[in-house]
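Only one protein chain is missing; all other protein chains are in place.
Per-chain residue numbering starts at 1, and chain names A, B and C are given in the order in which the chains are listed.
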Amino acid sequence: MKSKIKVSVVGGSGYTGIELLRLLISHPNIIIHQITSRHDAGKLVSDVHPSLRGSISHTYVDPAEAKLKEAELVFFATPNGIAMKHVKELLENGVKVIDLAADFRIQDVSIWEKWYEMKHEATDVLKKAIYGLPEVNRAAIKDAQLVANPGCYPTAIQLALVPLIKSNLINTETIIADAKSGISGAGKKTETPLLMSESSENFRAYGLTGHRHMPEIEENLKAITGSNKIKLTFIPHLIPMVRGIHATLYVDCIKDFDPSVIFNQYYNDELFVDVLEPGSCPETKSVRGSNLCRLSFYKIPDSNRLVVLSVIDNLVKGASGQAIQNMNIMMDWPESTGIDLSAIYP
Amino acid sequence: MKSKIKVSVVGGSGYTGIELLRLLISHPNIIIHQITSRHDAGKLVSDVHPSLRGSISHTYVDPAEAKLKEAELVFFATPNGIAMKHVKELLENGVKVIDLAADFRIQDVSIWEKWYEMKHEATDVLKKAIYGLPEVNRAAIKDAQLVANPGCYPTAIQLALVPLIKSNLINTETIIADAKSGISGAGKKTETPLLMSESSENFRAYGLTGHRHMPEIEENLKAITGSNKIKLTFIPHLIPMVRGIHATLYVDCIKDFDPSVIFNQYYNDELFVDVLEPGSCPETKSVRGSNLCRLSFYKIPDSNRLVVLSVIDNLVKGASGQAIQNMNIMMDWPESTGIDLSAIYP
Amino acid sequence: MKSKIKVSVVGGSGYTGIELLRLLISHPNIIIHQITSRHDAGKLVSDVHPSLRGSISHTYVDPAEAKLKEAELVFFATPNGIAMKHVKELLENGVKVIDLAADFRIQDVSIWEKWYEMKHEATDVLKKAIYGLPEVNRAAIKDAQLVANPGCYPTAIQLALVPLIKSNLINTETIIADAKSGISGAGKKTETPLLMSESSENFRAYGLTGHRHMPEIEENLKAITGSNKIKLTFIPHLIPMVRGIHATLYVDCIKDFDPSVIFNQYYNDELFVDVLEPGSCPETKSVRGSNLCRLSFYKIPDSNRLVVLSVIDNLVKGASGQAIQNMNIMMDWPESTGIDLSAIYP
Partner (left out) sequence: MKSKIKVSVVGGSGYTGIELLRLLISHPNIIIHQITSRHDAGKLVSDVHPSLRGSISHTYVDPAEAKLKEAELVFFATPNGIAMKHVKELLENGVKVIDLAADFRIQDVSIWEKWYEMKHEATDVLKKAIYGLPEVNRAAIKDAQLVANPGCYPTAIQLALVPLIKSNLINTETIIADAKSGISGAGKKTETPLLMSESSENFRAYGLTGHRHMPEIEENLKAITGSNKIKLTFIPHLIPMVRGIHATLYVDCIKDFDPSVIFNQYYNDELFVDVLEPGSCPETKSVRGSNLCRLSFYKIPDSNRLVVLSVIDNLVKGASGQAIQNMNIMMDWPESTGIDLSAIYP
């Protein structure tokens, strides 16, 4: 019998952190070694997250005292800009890393620095980072030491677009992504617009003039096509609910094709992408708590326009579930180990 | 001192009905004469709508026994297909009519019958109906005997598009309206998807293959332009909240222009359209309970694409508030009489 | 024609502040003179509260530069501890004051200082303060220069209890108030538990070991009875919604009586208390946006226990609406001036 491996979690007090812990707790192949938190060091994890009482007995470790090298794999569920300070040393010690933040999602350093408004401190290891969208990059992830876990919007949007773009079926310069996210996507920040009194019974766009997930999507779609001809209009909106992303994509077809065939072929062997009947409407609640992306589409009659709908749980397939999926691939375990969860409904 | 006029409400038990009553109760120029309801005839209105206890003492009248001709103006807040049976007789008796349902929104009978799946029974009076979007049709509404109150989506979407289309600034055949509505837009129907357990913490598109508000929008935009070249991709979504519509419009500009100038000029004298700064994001909650439409827009850099955002309260500017605005215009009263309400926030 | 009076609002950027402004804007007898805000001084009120765009043109004044004495009446919608620094000077200049915070709600200084954890700086003017629950104290409010506007819970709870206590019908030492409030009651504070991600789809008690509204209720009930024998078990809970308080009261009857008679007699002439049929269940949504308290009750069979249910909108009858009701009484205007609003439903 194969023994379990040790994994550690850096930054376990936010929403992706707690979701990662929920999933790791029931993962059969790992032992959680250490969980760090600058803010909550010394406290019981279950005191900070009462939902985990009885499931976890760890105490938060101060990042300065953490023994990350003792783990075989380390997850960073930290704010942007933290992982890049630690990854080099970990890689040099043979520790695998999955970063759930944005430090390694964009290879073009100047674009990254412009959008994230800080200096990138690990441009050398950045080159080794593999963008962790398994349905696109599985082979590379398998051999990766460092995986950049995709953003939530980029996951939902790219899964809707990649089969079309790879087959050269759409105009890649007129894509529209009208995306909507539950409020947990904004994290556990104490900001006025995230208060229940403000965001409940309310709907609005945000980041109209630019969102960091746009360059991430554009760069990775360019990498897939090998062309620079990608242009995305990306408008994110905030839904008055906690979990879930719904992306509505509008694309112009440049060929005649049956989207049903394209999507079903591309995702035929995928465990975590579910292609619905044409014209049906996937619900965010139908994937809540699960690692699934459900997709549908509809060709507008008498037109070359195709609408694609894509839903995920932003904290699972859009963050922590996908991180575990990446770990499973990196470790050569069955890809659904520990994340073979049905959605929780209603 | 001018005396008050009598108005009656046919079908006062749904959500547009109760909202109409809320607004009529405090309107200074009218007396509510009769309120009919097939289902609740004989009951106190305030027993059916406890929120109106103390504000209204009327008893629901059976439609068969209602004396609609005694009123100077009658509102129909009925399901589709009811008003068309009664309007002719009312008009012949000099009674003005505002229909909040869809019977008179589309002049093309064959299109109407296709989308509403019934025979139109008043094609003669249909010709006299004026589409009641005051910001477009004010002069005609002033002289109208019969006003077709616009649908909620069409109101939000047309207010965002009309200034652009009237000035020939955009390609009218590639318009995309990604629209989102609170659940009260679906009415007070006891259908499974409208249950709180289903629709709360959930987001989804619906009517992907066609929604009745699309032909309404297309016909009225054609009437404005005098051209047949209008094509709209319209995808409605359901927001997990009660009140509010958010329309996100994507249009292709065919000229260079400053949208700020266009929108501000067009709406300069309008009481109920508020043009925000470019790039800002209007919130549905900022218009909740009010008759306002708030608009914003953003030109995508290095592109001819313009994004326009438009929010209304679907039950007020999208239904009952606009009906009263139309009544005020028809009666030559100050247009904001009885609907000069600030939004209720939070 | 009587001219309008000037009123000013100190601290107009929180939720009671914005609700007070919404109501004052449409009040026919007043002009809003100045609105102060330490944090937002110099900004347009409508920039801070976009829901008021078009309704108000004021700019926030720095409190240090405000000319409060120019007003005939000043509202304090400030945090606790602010009003007590300014009231003396205002009263000496003949300015009437209504404090929506807690500075003057409790006459017993030692109790106040214990619960509010600060020194009371205006114990002399405190004696002149009248507790502004019109249904109990109307005569005194009429002549008051300084009114302490009650807390939200105390309003809902006292309106349910006072008729019973005044008539010596219940054991005043075994009262239980199981109260539930929407989250706007906690104000516009950026605290983690008030985030939508935390408080949505969640229900919990809070302040189990003590809440400041308990001594307020106890003191005022003692004042009514003239006895010290008041003991309240008060457990507040947080509802995953924005507006509304529901108080469920459990009392032990010491006499045989018909609660219907008692409540209807006591509230017979009251505009803002609506007594429902025994056994019915008032809904918070039926009073949302209105100044009403709706009450119901049920006598447990074969027992001396009576259950009383009471609902209000915490920001209206529980705060700003009641403040205007108090102003109307102090100014000898019709009591419902400016607050004769139907609830907004759904």
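Here, contacts are C-beta pairs under 8 Å (C-beta built on N, C-alpha and C of every residue); 3 or more make two chains touch, one makes a residue touch a chain.
Computed from a predicted model, the values in this text were never measured in an experiment.
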Chains still shown that are in contact with the chain withheld from the display: A, B, C
Selected from B:Asn137, B:Ser199 or B:Thr233 as touching the chain missing from the view: B:Ser199
Among C:Ala139, C:Val261 or C:Cys281, residue touching the chain not depicted: C:Cys281
Touching residue (missing chain; options B:Glu191, B:Asp256, B:Asp302 or B:Asp332): B:Glu191
Interface residues of chain B (partner: the chain not displayed): 15, 183-184, 188, 190-192, 194-201, 240-242
Touch list for chain C against the chain that is not drawn: 176, 178, 180, 182, 197-198, 200-206, 208-209, 231, 233, 235, 237, 239-244, 246, 248, 250, 279-285, 288, 296, 298, 300, 303, 305, 307, 309, 311, 346
Contact set of chain A toward the excluded chain (per top definition): 15, 18, 22, 25-26, 49-55, 184, 200-201, 242-243, 274, 276, 282-283, 285-290, 292, 294, 340-346
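Please note the rule applied: only the chains that are shown with their structure count from here on.
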Identity of the most central chain, Cα criterion: B
Degree value of the rotation bringing chain B onto chain C, based on Cα positions, nearest 5: 180
Rounded Å distance between chain A and chain C, as computed from the means of their C-alpha atoms: 46
Residues of chain A engaged with two or more neighbouring chains: 197-198, 200-201, 240-242
